[in-house]
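Worksheet: one structure, shown below.
In this view, the complex is presented without one of its protein chains, the others remaining in place.
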Amino acid sequence: MSKKSSKISYAKYGYLFSLPFVIIYAIFHLYPTIYTAILGFTDCKGLGNSNWHIFTEDIWRNFRTILNNNTFKTSLSNTVLIWVMNFIPQILLALLLTAWFTSKRNQIKGQGFFKVVFYMPNIITAASVAILFNTLFGYPKGPVNDLLVSWGLRSEPYYFTNNATAARWIIAFIQFWMWYGYTMIILISGVLGINPEIFEAAEIDGANDRQVFWQITIPNIRTILTYTLITSMIGGLNMYDMSRMFNNGNPNNSTLTANVFIYNQAFSGSYMYNRAAAASMIMFVIIAALSIVVFYLMRDRNERRS
Amino acid sequence: MNSLEKRSGNPVYKAVIYVVLIILAILSLFPFFVMVVNSTRSTQEIQDHAVSLIPSSHLSNNWNVLTGKTFNPYRGFINSVIIAVGCTALTIYFSTLTAWAIVAYEWKLKKPFFGFILAVMMIPGTITAIGFYQFMWKIGLTNNYLALIIPAIAAPGTVFFMRQYMLASFPMELLDSARIDGSGEFKTFNEIALPIMKPAMATQAIFSFVGTWNQLFMPSILLTRNDLYTMPMMVSQLKGDIYKVEYGAVYLGLTLSVLPLFIIYFSLSRYIIAGVALGSVKG
Partner (left out) sequence: MKKYIVLALALCMVLSFAMSASADGKTVINVMAFTDEVPGMITKYFEAHPDMAEKYEVNTTITATTDGLYQPALDQMLAAGEADIYAAEAAFVLKYAQGDAAEFAAAYEDLGIDVAALTEAAEIAPYTIEIGTRPSDGKLVGLGYQATGGAFIYRRSIAKDVWGNDDPEFVAEKIGAGSGSWDAFFAAAAELKEKGYAIVSGDGDIWHAVENSSDTGWIVDGKLNIDPKREAFLDLSKTLKDNGYHHDTQDWTEAWYADMDENGGVLGFYGPAWLINYVIAPRSFGDWGVCASNVGFFWGGTWVMAGKNVIGTDKQEVVADIIKWITLDTDEESLQYKWANGTLNGEGGTKDTVASGVVMAKSNGELDFLAGQNMFDAFVPANAYANGKNMTQYDETINTYWRDAVRQYTAGNLSREDAINAFKQNVADNLDVEVDF
């Protein structure tokens, strides 16, 4: 031991180093958020309305209106459905690719190229991707329909964007396609963070690829998996651009997401900031509840220094 | 014999892997291909067939349409770089620092603080924009990049990732040995923790850079002066005419706006691929 006693308290550094985050968060994020939350309890609607009041009685009325709003319910179930439809294939593929790329035995050539390329769909703005796919599935003429008809798979073009199931699957596919590379990179960086000695030890013990993956890799990237699951869930439940730009929530609201609904409340005509704010808060509670469940299911059981 | 075969991998299995990888690569590259090809085609050709594999001859025409409008690629590029680099650098540095505060130290409010970070990650961004804009306007930060850059210091999602990564792969013994060597806490963070976090930082830097480069909603509301416009804002203006859309020029604009992302992406990607961190752990 050096001059410093081992009992010296380093707690102040914890506070000190988190201070910039706390200050900036409080000013630039928390204040606007609280402001928004308060709006949920007011009669603030209409453009440029600075003369709004907090309800003195029946303060939950905006929340009740939203919870009774059929379109909100539809949008909520769409959001969850589309997220599940894209997340399950996405995480499975990402795990498979991670296993392939990190396996010492497979020695895949051009790994760098593949990793770089798989992430690329994520580089283009969601809006451009949505527009591109909308054109691909165009009706009555569009590349996909042209192929279906010319290969004789269909006798006439199919109106993809006017069918609820088809439109949902297309959006789920776009999300899957945009994000599997991202998820893969996150998982790989998690695997690279594992102490290589653990792998070496496993190799000496004669473990095969499958055993290494399930018994060493997966448990060691548990925290990163939690991160992936939670951020993907938050991102998925907050999906906005894709739904709005692909087909504006159509057909018949089947691809309307909760965030597009919220945006519409606030900006599509009536400027009902109060209802939009209430809907945001409801979404926040739902996402928070789900995240807590996930976090507890996947909590790091042997957290250091606890 | 059996173990030798395992060591080199099963050739059939390997072939399957390559086929899957190549198909995925084609899928991933497809939109870029369409984008680049379309930036050489005329608006009419694109309206007829949005997807074509054959480049056309209208590149210079599209360039003229593009620069003839309010589109100034150089200015947009510089503006976007300032915002994206500023945001990325702040996000990465301060998120790692915050994660360090959570992982390396024991303090009373640590758990509540981490819980708070988790909670605020979940707030939908769309709606707080109203409050944010009004606040920025009151303190005179509209038409100022600081309103876009400074908030990047507090990025809960990145802190969460850094914390998860640090927990899994940072050997705390290093901290103890640094203290024994008499290194200050801040110096320890900068000189020991940061290098070990490189792969995680590179990963998050790419995501952060791409995210800020592509953001459209907030800048569109905050920046109203032409000379402050970012690249994506300029591209979105190109589609802005409801009576006529110059698709060829739009695709050229999109291509130009993605180009810098490629550069930054390819220059950082080696950190992800090589896994440089491991050396410093062993040492």
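We call the chains A and B, going by the order they appear; numbering starts again at 1 in every chain.
Just so we're on the same page, a residue touches a chain if its C-beta (ideal position, glycine included) is under 8 Å from a C-beta of that chain, and two chains touch if they have at least 3 such contacts.
Here the structure is a predicted model, which is why all the values come from computation and not from measurement.
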Touch criterion as defined above, residue of A:159, A:173 or A:295 at the omitted chain | A:159
Hidden partner chain, touching residue among B:18, B:116 or B:217 | B:217
For the full complex, which residue in A:46, A:110, A:196 or A:219 touches the chain that was left out?
-> A:46
Which parts of chain B are in contact with the chain that was left out?
-> 43-44, 47-50, 69-70, 79, 82, 85-86, 89-90, 92-93, 133, 137, 142-146, 149, 190, 194-195, 198, 201, 216-217, 220-221, 224-228, 236-237, 239-244
Taking the full complex into account, what residues of chain A touch the chain not shown?
-> 45-48, 69-72, 127, 135, 138-142, 159, 162-164, 244-245, 248, 250-253, 261, 263-265, 267-272
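As a convention for this text, only the chains that are shown with their structure count from here on.
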Report, in whole Å, the distance between the mean C-alpha point of chain A and the mean C-alpha point of chain B.
-> 15
Chain B contact footprint on chain A (complex, rising order) | 1-4, 10-18, 20-22, 24-25, 28-33, 35-36, 39, 100, 105-108, 111-129, 132, 135-136, 138, 142-143, 177, 181-182, 185-186, 188-190, 192-196, 206, 208-209, 220-221, 223-224, 226-227, 230-231, 234, 238, 240, 258-259, 262-263, 266, 273, 276-277, 279-280, 283-284, 287-288, 291, 295, 300, 303-305
Chain A contact footprint on chain B (complex, rising order) = 3, 6-9, 14, 17-18, 21, 24-25, 27-29, 31-32, 34-35, 49-51, 94-95, 97-98, 100-110, 113, 118-132, 134-135, 150-151, 153-154, 156-157, 159-161, 164-165, 167-169, 171-172, 179-182, 185, 189, 199-200, 203, 206-207, 210, 214, 216, 232, 236, 254, 258, 261-262, 265-266, 269-270, 272-273, 275, 277-278, 281-282
